[in-house]
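Apart from one protein chain that is not included, each protein chain of the complex appears where it belongs.
Let's look at chain A:
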Amino acid sequence: MFDLDLWREIFQSINMNRTRSLLSGFTVAFAILLFTILFGIANGLENTFKEAFGTDANNSIVIYPGKTTKGYKGLQAGRQIQFKNEDHEYVLDKFGDKVQYITSKVNRNVIASFKNEKNSYQLRAVHPEYMFIENNKISEGRYINQNDLKNKTKVAVIGRIVNDQLFTKESAIGKYVNLSGIPYKVVGVFTDDEGDNEERVIYIPITTAQLVYGNNDFIDFMHLTYNPEMNSDQALSFGTLITKSLKERFSVARSDQRAIRVRNMAQSTKQVDMLTSGLTVIILVIGFGTLIAGIVGISNIMIFIVKERTKEIGIRKALGASPKSIIAIILIESIIITTIAGYVGLLIGVGVLEWIGPSLEKYFITSPGVSNSLVIGATITLILAGAIAGYLPAKKASEIKPIVALRND
C-alpha cells in the first residue's frame, strides 16, 4: 500500500506550488487557531463562573428553627421552636440514606485572647463532619473528632486569621486560648479558600458548647449535605420532605413559613446548572460556527486547486494516469496540508492562550484553555471535511476527458 513514489509526487507538488499550499494551509490553520482561542476563552469564562460559586459543598441544606406564626393543634402562635440533639438523631435516622454529612451547630460570638493579643471572633460549635461541609483544610494539627464530642473536651480549632492575629510569635498548637474566660486547648489550624471571613472563625465540639452555654442539649441549627448523586430536582423535593416531617414533629402548621425554615442550595445549584448549560450551548455554537467557516474555506480552496490543476490532470491522463491515481494525488495532498496546518494552528492557538491567559483575569476569564482531545477532534473534522470537499472535485477531474482538460488554459 505504501507507495514511496506517490509520496514523492505529492511532496514535490506541495513544495513546488508553495503559494497554493500556503494559502490552503493558512485557511485551515486560521480556522483551528480561531477555534482554539474562542473555545479557550469560553472555557475561561466557565472557570471564572465556577470559581465565583465558591468551594462550599454546593449540595448543602441548612435548617433553622424560628417562631410559629400560626396556631395549630391547640398550640398558640408565637411559640419558639428549639432543636435539640434528639432532632439531629431524628433527621439522621429518618433520612440517613439521603444524607452525606450532617452537623448541628451552636453559634456564638466570643472574645478570644492569648497573652497580650485579644480579638472578637465567631465561635461555631459543631460536629466533626462540619469540616467536609465547609471544605476546610487543616494546615496544622487536627480537626475536632468523635472523642472530643464524647468527652466534651475543651479543644478549639482556629482559622488562619485567628492564628495570625493571636499567635504572632509562636505556634498555636497545644497552647490554651481564652474564649470568654474559659481556656481551650488549640488542636488545629484551618484554612478556607472562600476568604478571610471564613478564617476568622473558631470551632469547638458542639457537646462542649452545650455544656458551657447552659448545660443543655440545644442546637441553634442543623446543616447537612445531601447525597451528591441526587439531581437538583430530587434534592429540592428532599428539602421539602425534611421540612414537612420536622413541621409534623414540632406540631407546626404546614402553611407556617417561619417556624422551620430550610435553605436548600439545590435551588441555586439548579440555576447555576442552567447557566452552565447555557454557556455550553454558546461554546458549542462558537465551535461549530468556526468549524463550518473552516470547512467552507477548505472546500473553496479544494475546488480552486482542482480547477487550477485541470491541465496537469489532462497531461497526466494522456501519459497514462488512471482516474484512481489522479484522485489519490489530489486527496492526499489536501490531507497532508490540512493536517500540518491544523497542527500549526493548534500550536499557535494554545501558545496565544498561554501568553494572554493571565492578563485576561480582569475580564472574568480564568485560565483559558482547551483540551487536546477537543482540538484534535476539530482538526480531524477539518481533515475529513477537506477530504470530502476535495474528493468530489477530484473525482470529477479524474473523469474529465483528457482532451477537455488539455484544452483548458
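Side notes on the structure shown:
We take it that contacts are C-beta pairs under 8 Å (C-beta built on N, C-alpha and C of every residue); 3 or more make two chains touch, one makes a residue touch a chain; residues count from 1.
Here is the rule we use: contacts and distances are computed from a predicted model.
Going by its UniProt record, the hidden chain of the complex is named "ABC transporter ATP-binding protein" among "ATP phosphoribosyltransferase regulatory subunit", "Phosphoserine phosphatase", "Phosphoribosylformylglycinamidine synthase subunit PurS" or "ABC transporter ATP-binding protein".
Screening A:144, A:206, A:306 or A:321 for touch with the missing chain picks out A:321. The omitted chain makes contact with just one of the residues A:75, A:388 or A:406: A:406. Against the chain not shown here, chain A presents residues 4-5, 8-9, 12-13, 16-17, 311-312, 314-325, 398-399, 401-403, 406, 409.
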